[in-house]
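Our next item is subunit A:
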Amino acid sequence: MNFINDIIDGLRSGSIYALIALAFSLGANICGIINFVNGEIFMISIYIIAFCYGLKIPLILSVIISMIICALFNVTIEKYIYRPFYKHPKITGLIVSIGMAFLIQNIFVLFFSSDPINIGNTISGQFKFGALEIEYTVLISILIAFSLMIATYGILKYTKIGKIIRAVCENYESTTLMGIDADKIISLVFAICAVLLVCSGCLFYLSFPIANPYIGTMIGLRALAASIIGGLGLIQGSILTCVSGAVISGFLIGIIETVVKSYISVQLSDVVIFAFLAIFLLVNHKKYK
Partner candidate 1 sequence: MILLELDNVNLSFDGIKVIRELNFKICENQIVGIVGATESGKTTLFDIICGVYNPTSGKIIFEGQDITNMSIEKLNQLGIARTFQNGNVFQNLTVANNIRVGFYNSLSYNILDVLARRDTFFQQEKYLTERVDELLEIFELVDLKDQLARNIPYDLQCKLDIARAIATSPKLLLLDRPTNGMTNSQAEKFMNIIEMVNRKFKTAIAIIENDINLILNICNEISVMEYGTIIATGEPIEIKNNQALLSICFGE
Partner candidate 2 sequence: MEKKFFSFKIFFFVVALYVVLLSAISFGLINSYWAGILNITLINIILVVSLNLATGFLGQLTLAHSGFMAIGAYASIAVTKFLSMKGYFEFPLALICAGLLSMTLAFFISIPAMKIAGNHLVIITLAVNEIIRNLIINLNIGNGSSGLRGIAHYSNFTIVFVITILIIAVIYLLLNSKYGLAIVCIPQNEMLAKSCSINTFYYKLAAFSLTAFFAGIAGGLYAHEITVIEPNMFDYSYSLELLAMVIIGGLGSIEGSIISAIVLTILPYLFSFAFDLRIIIYLAGMIAVMMYMPNGLFSQYKTFISNLTSMLKEKKLLNLKR
């Protein structure tokens, strides 16, 4: 019984990881740089939601405000910080990305304190399913994560804009030659990533009692592990498989984390996830370019 509860809790954190992993996958596929700032945007979105909700603005509106701010933020960073590095080797962009993430985190801590803030407690209550008690937040999280995954997959595969996005992912130059403003598409994808991150932040806000400025790196890193295992680097160019892979791995990581936390130790969950990631990359190196 405990085990099933763990799995259900794991699905809840997994939803959060899944959405962030999705943002990582989309961002990395469109411009080749793994956007570490995703973690910080996730963190900032939670703070914005908490701030707005504290001003008695209704939750939905807070989330929308957060989306607008975070989308603008992500797009600006892409345009001014990442874009100069597209022609450089990928490593340079990666270091800039990691540096930018910590820079943002430290500036944030400078202006706001590093003390944790209280969040959550907006939706409480459980859903009774036979002998199981599943909290509402769990259901909402899983539902939103899955719907967003299906929506993203559907948009990418079936709509015109989705095809344009996939085209830019495959070959930036050719799409510009065909008259598509590839830069605007990249900005669009970054905005979409920000929206996904805010959704994830909203789920976090609903599910957990406190947040601090460091959750961006902590949670972001695990979501990145999920994204890589789910196919970020493995299958070049096939953004569709990356999308579903990232989300499924996100849930997987969530489950692994909760299980390890209850049965072994809290800290060891990090080791397990990172060891898994390292071994995965080492074993699959032949498939990389």
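Basis for inclusion: all candidates are chains of the complex that A comes from, given by their letters.
Odds and ends about this structure:
In the analysis below, contacts are C-beta pairs under 8 Å (C-beta built on N, C-alpha and C of every residue); 3 or more make two chains touch, one makes a residue touch a chain; residues count from 1.
The model shown is predicted, which means the values in this text are computed figures rather than measured ones.
The candidate touching subunit A in this complex, chosen from 1 or 2, is 2.
Residue ranges on subunit A touching candidate 2, taken from their complex, read 34, 81, 84-85, 89-92, 94-96, 98-100, 102-103, 106-107, 110, 217, 221, 224-225, 228, 233, 265, 267-268, 270-271, 274-275, 277-278, 281-282, 285, 288-289.
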